[in-house]
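The structure follows.
Just one protein chain is left out here, and the rest sit where they should.
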Amino acid sequence: MIAHLVDRAWLLSDSPQSRAQAALGSAYRLWCDFRANGPAFLGLVVVVILLLAAAFAPLLATHDPLIQNLGQRLQPPSADHWLGTDELGRDVYSRLLFGARVTLGIVFAVVVLVAPIGLAIGCIAGYYRGATDAILMRVTDIFLAFPRLILALAFVAAIKPGIGSAVIAIALTTWPPYARLARAETLVLRDADYIAAVRMAGASHRRIILRHIMPLCLGSLVVRVTLDMSSIIIFTASLGFLGMGAQPPSPEWGAMIATARRFLLEQWWVPLIPGIAILVASLAFNLLGDGLRDVLDPKQD
Amino acid sequence: MLVEIAGLNIVFAGRNGPHTAVRNVSLTLGTEKLGIVGESGSGKSLTARALLRLLPPAATATAEVLRVDGTDVLQASERRMQTIRGHRAGLVLQDPKYALNPVMTAGAQIAEAWRNRRKGTRREAREAAIDLLAQVQIRDPARVADCYPHELSGGMGQRVMIAMMLAPDPALLIADEPTSALDAPVQMEILNLMEDLVSRRNMGLMLISHDLPLVGHFCDRVAVMYAGRIVEHLAADRLAQASHPYTRALLDCLPSLAHPRPRLPVMTRDPAWLA
Partner (left out) sequence: MIVVDDLRIRFGDHDVVRGVRFSVEAGGSFGIVGESGSGKTTVMRALAGLNDAWDGYLQVAGVPLGRGRNADLHRRVQMVFQDPYGSLHPRQTVDRALSEPLLVQGIGDVDRRIRKMLSDVALPAAARFRYPHQLSGGQRQRVAIARALISEPSVLLLDEPTSALDVSVQAEILNLLTDLRAERQLTYLMVSHNLAVVAHLCATVGVMSNGEMVEILSTEDLRAGRTQQPQTARLRALSLEMN
């Protein structure tokens, strides 16, 4: 079985011998399509590098990101401090690595929280229609009606600033579009003949939603989530910048820019470097999402 | 000659190398009714689309001769092709739902097609549109002119589509499965209408369909396509004497009200047909 994973002919076989082979073959075809898309592949590579950097931050870092050295403050990049030091003499390169953990951690926490909620609410609303749909969609509309940043700020201010609050605040304002998307897809899918066929097989509503409708909504949801990751990164950074996200001395990218903005004119690299990190990460997720859309979006089948 | 095709090949670039969808097709069309018949994937629609240079981007057409109304389609400028598509040749598609603009009334769409060709005031264009609607035998043309496509039935939509295609007074009408989405009685009405208009206006008609008896009924000549090739070319009234086994099998496998059979003969595809 494992040996087959590198066997192109086995993967691309027109008559697979098992469910696993069929599923792997279909995944391999998607992978081939994805590989052919240069920018998307570049996006994937960058995302993987970011993830590895975050995972192995303690090994890759040259300094402790929290240790201050006031004698060494605001140094330009050098052999000792690859990306220079900040206003408290901390190593920017090491802070960037550990900051990736915070930023990507927030992003993934939001996604894990939000995607299933949006998917479930959207599929249930679209499948049952009627009163269920009306109630769920009005609730969605209420959340959609709030200006995102203001709702998040109010929420964080009401509880207490910090990463946990930031995650919940971003999640609160992120799920409605996913519910909308899943509902729109479900409305079309529920009337498809193949869903009628499962209904006639006697399958329960729960089974139909979970096993037949949700997997089809998943493709466009994944695309949408990936594309949104860049805006979540920026949103996280904005909250950090406004002092409502990660709290000092935690090396969050937005907070790093916020504290370094005073030095924009003289020691411009201090705020610029986390800015570039935000740019690169959000661009990579965008490219990746665009590529996934080309491969996964059922409308282009 | 309205249409001259010699040695037409259409090749698709695919993941597993190039795929030839149309192979060495040659035919001509004057002011007559030619039917092109074949099953799905036989290349009949691609052949017609190649004439108007409307092939999908992955397809490439090559030919010794490919001329519509005297213009070499493979060499012509895009501007010249637009004139051909708009003025010299009309294309009627299977489903008027997708071919008509949903936010314009039927009358406005026909008037626009008419004004593309001739100079005239809005009022003249509207009158021409109503006149064309009357020509496609719509009983209340002034009312239908103010309808949006979704307010029209399938048959009515197809009549509007034909009126729109006739507006610039083309010399050639290409109809790609114009009636497959319609019920049998409406199908007959639309085909009778097309036959009548084409004969009266002295046009050429290329009718593309999967329905051999239907095409035999309405056309002067029939070309039968199989796997990208024309396997047989004959006068429509000689269909019953068709010599190619594929043509015979196509006719034979239809259930018939008049001649019941407990089982239908199944077509066995002979590799020699691909020769």
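Letters A and B mark the chains as written, and numbering starts fresh at 1 in each.
Note that contacts are C-beta pairs under 8 Å (C-beta built on N, C-alpha and C of every residue); 3 or more make two chains touch, one makes a residue touch a chain.
Since the structure is predicted, the reported quantities are computational estimates derived from the model, not experimental observations.
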For the chain not depicted, the shown chains it touches: A, B
Contact with the hidden chain (one of B:R80, B:K97 or B:H217): B:H217
Among B:G14, B:P255 or B:P271, residue touching the chain not depicted: B:P255
Missing-chain contacts mapped onto chain B: 39-40, 154, 183-186, 188, 210-214, 217, 249-250, 253-258, 260-267
Those residues of chain A which, in the complete complex, touch the missing chain: 14-19, 21-22, 26, 192-194, 196-203, 207, 212, 215-216, 298, 301
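Here is the rule we go by: only the chains that are shown with their structure count from here on.
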Cα-centroid distance, chain A relative to chain B, in whole angstrom: 49
